[in-house]
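Only a portion of the chains appears, each positioned as in the full assembly.
Chain nomenclature is as follows: A and B, assigned in order of appearance, with residue numbering initiated at 1 for each chain independently.
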Amino acid sequence: MYPKSIQKLIDLFSRFPTVGPRTAARFVFYLIKLPQAELEELSSSLKELKENIKICSWCFNSFDSPSNSGQASSGQAGSREICPICEDKTRDKSLLCIIEKETDLTTIEKTKKYKGLYFILGGTINLKKRDKKDIRIEQLKERVKDNGFEEVIIAINPTTEGEITRLLIERELKPFNIKITHLGRGLPMGGELEYADSDTLSSSFDSRR
Amino acid sequence: MYPKSIQKLIDLFSRFPTVGPRTAARFVFYLIKLPQAELEELSSSLKELKENIKICSWCFNSFDSPSNSGQASSGQAGSREICPICEDKTRDKSLLCIIEKETDLTTIEKTKKYKGLYFILGGTINLKKRDKKDIRIEQLKERVKDNGFEEVIIAINPTTEGEITRLLIERELKPFNIKITHLGRGLPMGGELEYADSDTLSSSFDSRR
(Lines give C-alpha, C1' and ligand atoms only; values in the text may rest on other atoms or scores of the structure.)
Protein backbone atom coordinates (compact mmCIF):
# COMPACT_ATOMS: atom_id res chain seq x y z
CA MET A 1 0.00 0.00 0.00
CA TYR A 2 2.95 2.32 0.70
CA PRO A 3 5.31 3.42 -2.08
CA LYS A 4 7.94 0.75 -2.48
CA SER A 5 10.91 2.77 -1.21
CA ILE A 6 8.90 3.58 1.91
CA GLN A 7 7.73 -0.01 2.30
CA LYS A 8 11.32 -1.25 2.01
CA LEU A 9 12.44 0.97 4.87
CA ILE A 10 9.38 -0.03 6.92
CA ASP A 11 10.43 -3.65 6.44
CA LEU A 12 14.02 -2.92 7.49
CA PHE A 13 12.97 -0.99 10.61
CA SER A 14 10.41 -3.67 11.52
CA ARG A 15 13.34 -6.01 12.20
CA PHE A 16 14.73 -3.67 14.88
CA PRO A 17 14.14 -4.87 18.45
CA THR A 18 10.78 -3.70 19.91
CA VAL A 19 9.69 -2.17 16.55
CA GLY A 20 6.50 -3.29 14.75
CA PRO A 21 5.26 -2.20 11.31
CA ARG A 22 3.20 0.68 12.73
CA THR A 23 6.17 2.19 14.59
CA ALA A 24 8.39 1.50 11.58
CA ALA A 25 5.98 3.54 9.40
CA ARG A 26 6.17 6.41 11.90
CA PHE A 27 9.98 6.26 11.69
CA VAL A 28 9.91 6.51 7.89
CA PHE A 29 7.50 9.47 7.77
CA TYR A 30 9.63 11.17 10.40
CA LEU A 31 12.67 10.62 8.19
CA ILE A 32 10.93 11.92 5.04
CA LYS A 33 10.46 15.24 6.82
CA LEU A 34 14.15 15.55 7.81
CA PRO A 35 16.58 17.69 5.80
CA GLN A 36 18.62 15.62 3.37
CA ALA A 37 21.80 16.50 5.31
CA GLU A 38 20.49 14.77 8.43
CA LEU A 39 19.45 11.71 6.46
CA GLU A 40 22.94 11.51 5.02
CA GLU A 41 24.51 11.87 8.45
CA LEU A 42 22.43 8.91 9.65
CA SER A 43 23.17 7.00 6.46
CA SER A 44 26.93 7.41 6.73
CA SER A 45 26.98 6.70 10.49
CA LEU A 46 25.30 3.39 9.77
CA LYS A 47 27.59 2.52 6.90
CA GLU A 48 30.73 3.26 8.90
CA LEU A 49 29.50 1.79 12.19
CA LYS A 50 31.42 -1.45 11.92
CA GLU A 51 34.55 0.21 10.54
CA ASN A 52 34.69 2.58 13.46
CA ILE A 53 34.03 -0.04 16.10
CA LYS A 54 36.24 -2.86 17.25
CA ILE A 55 35.24 -5.76 19.46
CA CYS A 56 37.73 -6.45 22.27
CA SER A 57 39.34 -9.83 21.73
CA TRP A 58 39.54 -10.38 25.50
CA CYS A 59 36.22 -9.20 26.98
CA PHE A 60 34.10 -8.74 23.79
CA ASN A 61 33.24 -5.16 24.63
CA SER A 62 32.83 -2.66 21.76
CA PHE A 63 35.25 0.25 21.52
CA ASP A 64 36.24 2.99 19.11
CA SER A 65 38.67 1.71 16.55
CA PRO A 66 42.09 3.33 17.08
CA SER A 67 42.26 4.07 13.31
CA ASN A 68 39.09 6.02 13.94
CA SER A 69 41.07 8.02 16.44
CA GLY A 70 43.83 8.74 13.96
CA GLN A 71 46.24 5.95 14.96
CA ALA A 72 47.33 4.26 11.78
CA SER A 73 49.05 1.08 12.86
CA SER A 74 46.39 -0.84 14.72
CA GLY A 75 44.70 -2.24 11.64
CA GLN A 76 47.67 -4.51 11.07
CA ALA A 77 46.99 -8.15 10.52
CA GLY A 78 47.61 -10.19 13.61
CA SER A 79 47.43 -7.35 16.12
CA ARG A 80 45.21 -8.29 19.06
CA GLU A 81 42.65 -5.62 19.71
CA ILE A 82 42.06 -4.83 23.35
CA CYS A 83 39.52 -2.37 24.74
CA PRO A 84 40.40 0.57 27.01
CA ILE A 85 39.00 -1.16 30.13
CA CYS A 86 41.10 -4.31 29.62
CA GLU A 87 44.17 -2.16 28.94
CA ASP A 88 43.61 0.17 31.89
CA LYS A 89 46.41 -0.48 34.38
CA THR A 90 44.39 0.98 37.26
CA ARG A 91 41.62 -1.64 37.04
CA ASP A 92 41.68 -4.45 39.61
CA LYS A 93 42.95 -7.50 37.68
CA SER A 94 41.88 -9.89 40.45
CA LEU A 95 38.16 -9.43 39.80
CA LEU A 96 36.12 -10.58 36.82
CA CYS A 97 32.49 -9.58 36.32
CA ILE A 98 30.48 -11.72 33.89
CA ILE A 99 27.66 -9.85 32.15
CA GLU A 100 25.17 -10.64 29.45
CA LYS A 101 25.57 -7.71 27.08
CA GLU A 102 27.34 -4.42 26.32
CA THR A 103 24.63 -2.17 27.79
CA ASP A 104 24.97 -3.94 31.17
CA LEU A 105 28.66 -2.95 31.20
CA THR A 106 27.66 0.70 30.75
CA THR A 107 25.01 0.39 33.46
CA ILE A 108 27.56 -1.03 35.92
CA GLU A 109 30.28 1.47 35.01
CA LYS A 110 27.86 4.30 35.77
CA THR A 111 27.61 3.14 39.39
CA LYS A 112 31.41 3.60 39.80
CA LYS A 113 31.15 0.71 42.26
CA TYR A 114 33.12 -1.90 40.36
CA LYS A 115 36.76 -1.54 39.33
CA GLY A 116 37.67 -5.01 38.00
CA LEU A 117 37.52 -6.54 34.51
CA TYR A 118 34.46 -7.66 32.54
CA PHE A 119 33.52 -10.56 30.31
CA ILE A 120 30.54 -10.22 27.96
CA LEU A 121 28.81 -13.58 27.63
CA GLY A 122 26.77 -12.54 24.61
CA GLY A 123 23.38 -13.73 25.88
CA THR A 124 21.72 -16.20 28.22
CA ILE A 125 20.75 -19.84 27.82
CA ASN A 126 17.61 -19.99 25.72
CA LEU A 127 15.00 -21.94 27.68
CA LYS A 128 13.68 -23.67 24.58
CA LYS A 129 16.98 -24.62 23.00
CA ARG A 130 19.06 -24.90 26.20
CA ASP A 131 22.04 -24.64 23.92
CA LYS A 132 25.16 -23.24 25.45
CA LYS A 133 26.80 -22.80 22.05
CA ASP A 134 25.11 -19.42 21.67
CA ILE A 135 27.02 -17.96 24.60
CA ARG A 136 30.78 -17.65 25.16
CA ILE A 137 31.24 -20.33 27.83
CA GLU A 138 34.42 -21.78 26.30
CA GLN A 139 36.05 -18.38 25.96
CA LEU A 140 35.03 -17.61 29.55
CA LYS A 141 36.71 -20.80 30.79
CA GLU A 142 39.93 -19.86 28.95
CA ARG A 143 39.92 -16.39 30.51
CA VAL A 144 39.39 -17.84 34.00
CA LYS A 145 41.98 -20.60 33.55
CA ASP A 146 44.76 -18.27 32.47
CA ASN A 147 44.37 -15.19 34.64
CA GLY A 148 44.44 -16.12 38.32
CA PHE A 149 41.32 -14.16 39.37
CA GLU A 150 40.49 -14.06 43.06
CA GLU A 151 36.78 -13.70 42.48
CA VAL A 152 34.38 -14.10 39.60
CA ILE A 153 31.15 -12.11 40.00
CA ILE A 154 28.20 -13.31 37.93
CA ALA A 155 26.14 -10.18 37.18
CA ILE A 156 23.47 -11.80 35.05
CA ASN A 157 19.81 -10.68 35.41
CA PRO A 158 18.00 -12.74 38.10
CA THR A 159 15.34 -13.79 35.59
CA THR A 160 14.52 -17.43 34.91
CA GLU A 161 16.84 -17.60 31.90
CA GLY A 162 19.50 -15.64 33.76
CA GLU A 163 19.38 -17.99 36.77
CA ILE A 164 19.76 -21.07 34.58
CA THR A 165 22.71 -19.39 32.89
CA ARG A 166 24.24 -18.58 36.28
CA LEU A 167 23.92 -22.21 37.43
CA LEU A 168 25.59 -23.36 34.21
CA ILE A 169 28.47 -20.91 34.68
CA GLU A 170 28.92 -22.02 38.31
CA ARG A 171 29.11 -25.64 37.19
CA GLU A 172 31.49 -24.96 34.33
CA LEU A 173 33.83 -22.84 36.48
CA LYS A 174 33.79 -25.20 39.47
CA PRO A 175 36.96 -27.11 38.43
CA PHE A 176 38.98 -23.89 38.66
CA ASN A 177 38.50 -23.66 42.43
CA ILE A 178 37.85 -19.97 42.40
CA LYS A 179 35.51 -17.86 44.51
CA ILE A 180 32.29 -17.41 42.50
CA THR A 181 29.67 -14.90 43.65
CA HIS A 182 26.53 -13.34 42.23
CA LEU A 183 24.79 -10.04 42.86
CA GLY A 184 22.75 -9.83 46.08
CA ARG A 185 18.98 -9.90 45.85
CA GLY A 186 16.82 -7.37 47.59
CA LEU A 187 14.10 -4.81 47.36
CA PRO A 188 14.99 -2.28 44.67
CA MET A 189 14.58 1.45 45.34
CA GLY A 190 10.86 2.16 45.06
CA GLY A 191 9.94 -1.48 45.70
CA GLU A 192 7.39 -2.72 48.22
CA LEU A 193 7.57 -5.64 50.65
CA GLU A 194 4.04 -6.61 49.68
CA TYR A 195 5.06 -7.44 46.12
CA ALA A 196 8.43 -9.03 46.91
CA ASP A 197 8.82 -12.79 46.56
CA SER A 198 10.05 -14.77 49.56
CA ASP A 199 13.59 -15.27 48.21
CA THR A 200 14.07 -11.58 47.56
CA LEU A 201 12.73 -10.63 50.98
CA SER A 202 14.87 -13.26 52.76
CA SER A 203 17.94 -11.93 50.93
CA SER A 204 17.01 -8.42 52.03
CA PHE A 205 17.12 -9.61 55.66
CA ASP A 206 20.46 -11.35 55.08
CA SER A 207 22.02 -8.27 53.51
CA ARG A 208 20.59 -5.76 55.97
CA ARG A 209 23.04 -3.19 57.18
CA MET B 1 30.37 6.07 28.32
CA TYR B 2 29.78 4.38 24.96
CA PRO B 3 32.37 4.57 22.15
CA LYS B 4 31.76 7.78 20.25
CA SER B 5 30.56 6.22 16.99
CA ILE B 6 28.01 4.23 19.00
CA GLN B 7 27.01 7.25 21.06
CA LYS B 8 26.49 9.30 17.89
CA LEU B 9 24.05 6.74 16.49
CA ILE B 10 22.30 6.48 19.88
CA ASP B 11 21.82 10.26 19.74
CA LEU B 12 20.44 10.12 16.18
CA PHE B 13 18.01 7.28 16.98
CA SER B 14 16.91 9.01 20.19
CA ARG B 15 15.31 11.70 18.01
CA PHE B 16 13.04 9.12 16.32
CA PRO B 17 9.43 9.23 17.50
CA THR B 18 8.78 7.00 20.60
CA VAL B 19 12.51 6.18 20.97
CA GLY B 20 14.45 6.98 24.15
CA PRO B 21 18.20 6.53 24.78
CA ARG B 22 17.77 2.99 26.15
CA THR B 23 15.87 1.77 23.09
CA ALA B 24 18.29 3.67 20.85
CA ALA B 25 21.18 1.76 22.47
CA ARG B 26 19.40 -1.53 21.80
CA PHE B 27 19.03 -0.49 18.15
CA VAL B 28 22.74 0.21 17.82
CA PHE B 29 23.87 -3.09 19.39
CA TYR B 30 21.38 -4.89 17.14
CA LEU B 31 22.96 -3.12 14.16
CA ILE B 32 26.53 -3.95 15.24
CA LYS B 33 25.64 -7.63 15.01
CA LEU B 34 24.20 -7.35 11.47
CA PRO B 35 26.28 -8.31 8.41
CA GLN B 36 27.85 -5.29 6.75
CA ALA B 37 25.72 -5.89 3.63
CA GLU B 38 22.52 -5.35 5.60
CA LEU B 39 23.90 -2.19 7.18
CA GLU B 40 24.74 -0.87 3.75
CA GLU B 41 21.26 -1.72 2.46
CA LEU B 42 19.75 0.29 5.30
CA SER B 43 22.29 3.07 4.79
CA SER B 44 21.58 3.46 1.07
CA SER B 45 17.79 3.18 1.53
CA LEU B 46 18.00 6.11 3.93
CA LYS B 47 20.24 8.16 1.66
CA GLU B 48 18.03 7.65 -1.36
CA LEU B 49 14.71 7.93 0.47
CA LYS B 50 13.98 11.47 -0.60
CA GLU B 51 15.22 10.97 -4.14
CA ASN B 52 12.92 8.01 -4.61
CA ILE B 53 9.89 9.65 -3.07
CA LYS B 54 7.85 12.53 -4.39
CA ILE B 55 5.23 14.46 -2.49
CA CYS B 56 2.01 14.94 -4.48
CA SER B 57 1.54 18.64 -5.25
CA TRP B 58 -2.23 18.26 -4.98
CA CYS B 59 -2.92 16.03 -1.94
CA PHE B 60 0.54 15.92 -0.29
CA ASN B 61 0.64 12.14 -0.28
CA SER B 62 4.04 10.43 -0.76
CA PHE B 63 4.56 8.29 -3.85
CA ASP B 64 7.36 6.55 -5.71
CA SER B 65 9.18 8.95 -7.94
CA PRO B 66 8.59 8.04 -11.62
CA SER B 67 12.35 8.38 -12.23
CA ASN B 68 12.66 5.68 -9.63
CA SER B 69 10.45 3.57 -11.88
CA GLY B 70 12.66 4.17 -14.87
CA GLN B 71 10.75 7.10 -16.39
CA ALA B 72 13.24 9.77 -17.25
CA SER B 73 11.23 12.84 -18.04
CA SER B 74 9.35 13.56 -14.84
CA GLY B 75 12.20 15.28 -13.08
CA GLN B 76 11.85 18.26 -15.43
CA ALA B 77 11.69 21.65 -13.92
CA GLY B 78 8.14 22.90 -13.71
CA SER B 79 6.40 19.57 -14.08
CA ARG B 80 3.65 19.20 -11.49
CA GLU B 81 3.94 15.92 -9.67
CA ILE B 82 0.71 14.14 -8.98
CA CYS B 83 0.29 10.88 -7.03
CA PRO B 84 -1.39 7.76 -8.43
CA ILE B 85 -4.57 8.29 -6.38
CA CYS B 86 -5.06 11.84 -7.66
CA GLU B 87 -4.39 10.68 -11.24
CA ASP B 88 -6.62 7.61 -11.01
CA LYS B 89 -9.59 8.22 -13.35
CA THR B 90 -11.73 5.65 -11.52
CA ARG B 91 -11.72 7.57 -8.20
CA ASP B 92 -14.81 9.60 -7.35
CA LYS B 93 -13.80 13.23 -7.96
CA SER B 94 -16.86 14.58 -6.12
CA LEU B 95 -15.62 13.45 -2.68
CA LEU B 96 -12.71 14.84 -0.69
CA CYS B 97 -11.49 13.21 2.52
CA ILE B 98 -9.33 15.37 4.80
CA ILE B 99 -6.85 13.42 6.89
CA GLU B 100 -4.08 14.28 9.28
CA LYS B 101 -1.19 12.21 7.96
CA GLU B 102 0.03 9.70 5.37
CA THR B 103 -0.50 6.61 7.54
CA ASP B 104 -4.19 7.50 7.94
CA LEU B 105 -4.53 7.37 4.15
CA THR B 106 -3.15 3.84 4.14
CA THR B 107 -5.46 2.84 7.00
CA ILE B 108 -8.51 4.15 5.11
CA GLU B 109 -7.46 2.62 1.77
CA LYS B 110 -7.23 -0.78 3.47
CA THR B 111 -10.95 -0.65 4.30
CA LYS B 112 -11.77 -0.34 0.56
CA LYS B 113 -14.74 1.72 1.72
CA TYR B 114 -13.78 5.09 0.32
CA LYS B 115 -13.19 5.82 -3.36
CA GLY B 116 -12.81 9.63 -3.47
CA LEU B 117 -9.78 11.91 -3.23
CA TYR B 118 -7.69 12.79 -0.17
CA PHE B 119 -6.06 15.86 1.27
CA ILE B 120 -3.29 15.46 3.87
CA LEU B 121 -3.49 18.32 6.35
CA GLY B 122 -0.07 17.63 7.83
CA GLY B 123 -1.06 17.71 11.48
CA THR B 124 -3.62 19.06 13.90
CA ILE B 125 -3.92 22.36 15.71
CA ASN B 126 -1.50 22.33 18.62
CA LEU B 127 -3.44 23.05 21.80
CA LYS B 128 -0.66 25.16 23.25
CA LYS B 129 0.18 27.20 20.19
CA ARG B 130 -3.26 27.12 18.47
CA ASP B 131 -1.43 28.15 15.36
CA LYS B 132 -3.00 27.15 12.12
CA LYS B 133 0.15 27.97 10.16
CA ASP B 134 1.49 24.49 10.89
CA ILE B 135 -1.28 22.82 8.92
CA ARG B 136 -2.27 23.22 5.27
CA ILE B 137 -5.50 25.17 5.71
CA GLU B 138 -4.78 27.63 2.88
CA GLN B 139 -3.95 24.89 0.43
CA LEU B 140 -7.10 23.04 1.50
CA LYS B 141 -9.24 26.11 0.79
CA GLU B 142 -7.71 26.40 -2.70
CA ARG B 143 -8.46 22.74 -3.45
CA VAL B 144 -12.06 23.11 -2.27
CA LYS B 145 -12.58 26.40 -4.12
CA ASP B 146 -11.44 25.08 -7.48
CA ASN B 147 -12.77 21.56 -7.67
CA GLY B 148 -16.52 21.51 -7.20
CA PHE B 149 -16.68 18.73 -4.59
CA GLU B 150 -20.11 17.53 -3.52
CA GLU B 151 -18.94 16.51 -0.06
CA VAL B 152 -15.92 17.06 2.10
CA ILE B 153 -15.41 14.37 4.75
CA ILE B 154 -13.29 15.35 7.72
CA ALA B 155 -11.57 12.14 8.87
CA ILE B 156 -9.49 13.59 11.68
CA ASN B 157 -9.08 11.63 14.95
CA PRO B 158 -11.87 12.49 17.44
CA THR B 159 -9.31 13.51 20.04
CA THR B 160 -9.35 16.93 21.70
CA GLU B 161 -6.81 18.36 19.26
CA GLY B 162 -8.55 16.65 16.35
CA GLU B 163 -11.95 18.08 17.31
CA ILE B 164 -10.56 21.62 17.52
CA THR B 165 -8.98 21.13 14.11
CA ARG B 166 -12.29 19.86 12.71
CA LEU B 167 -14.14 22.91 14.03
CA LEU B 168 -11.53 25.18 12.45
CA ILE B 169 -11.85 23.40 9.08
CA GLU B 170 -15.64 23.64 9.23
CA ARG B 171 -15.39 27.37 9.88
CA GLU B 172 -12.82 27.97 7.15
CA LEU B 173 -14.75 25.97 4.55
CA LYS B 174 -18.16 27.45 5.42
CA PRO B 175 -18.01 30.19 2.75
CA PHE B 176 -17.81 27.54 0.01
CA ASN B 177 -21.34 26.29 0.75
CA ILE B 178 -20.40 22.66 0.47
CA LYS B 179 -21.64 19.63 2.38
CA ILE B 180 -19.15 18.99 5.18
CA THR B 181 -19.34 15.75 7.18
CA HIS B 182 -17.20 13.94 9.67
CA LEU B 183 -16.82 10.30 10.60
CA GLY B 184 -19.59 8.83 12.78
CA ARG B 185 -18.87 8.12 16.43
CA GLY B 186 -19.70 4.83 17.99
CA LEU B 187 -18.53 1.86 19.95
CA PRO B 188 -15.50 0.31 18.25
CA MET B 189 -15.29 -3.47 17.75
CA GLY B 190 -14.39 -4.92 21.13
CA GLY B 191 -15.63 -1.84 22.97
CA GLU B 192 -17.98 -1.86 25.96
CA LEU B 193 -20.98 0.35 26.73
CA GLU B 194 -19.77 0.69 30.28
CA TYR B 195 -16.66 2.58 29.24
CA ALA B 196 -18.23 4.67 26.45
CA ASP B 197 -18.76 8.38 27.01
CA SER B 198 -22.24 9.81 26.56
CA ASP B 199 -21.56 11.39 23.16
CA THR B 200 -20.20 8.18 21.70
CA LEU B 201 -23.11 6.15 23.04
CA SER B 202 -25.68 8.69 21.80
CA SER B 203 -24.07 8.57 18.33
CA SER B 204 -24.26 4.78 18.45
CA PHE B 205 -28.02 5.05 18.94
CA ASP B 206 -28.30 7.56 16.10
CA SER B 207 -26.34 5.39 13.72
CA ARG B 208 -28.00 2.10 14.64
CA ARG B 209 -28.96 -0.06 11.72
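What we mean here is this: a contact is a pair of C-beta atoms (placed from the backbone, for glycine too) under 8 Å apart; a residue touches a chain by one contact, two chains touch by 3 or more.
The structure displayed is predicted, hence computed values, not measured ones.
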Field: Number of copies constituting the complete assembly, 2 shown
entry: 4
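Here is the rule we go by: only the chains that are shown with their structure count from here on.
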- prompt: Turning chain A onto chain B with a C-alpha fit: angle in degrees, nearest 5?
  reply: 180
Field: Interchain centroid distance [CA atoms averaged], chain A/chain B, Å
entry: 38
Query: Which of the residues in chain A come into contact with chain B in the complex?
result: 1-6, 8-9, 12, 16-18, 22-23, 25-32, 36, 39-50, 52-53, 62-64, 68, 101-103, 106, 109-110
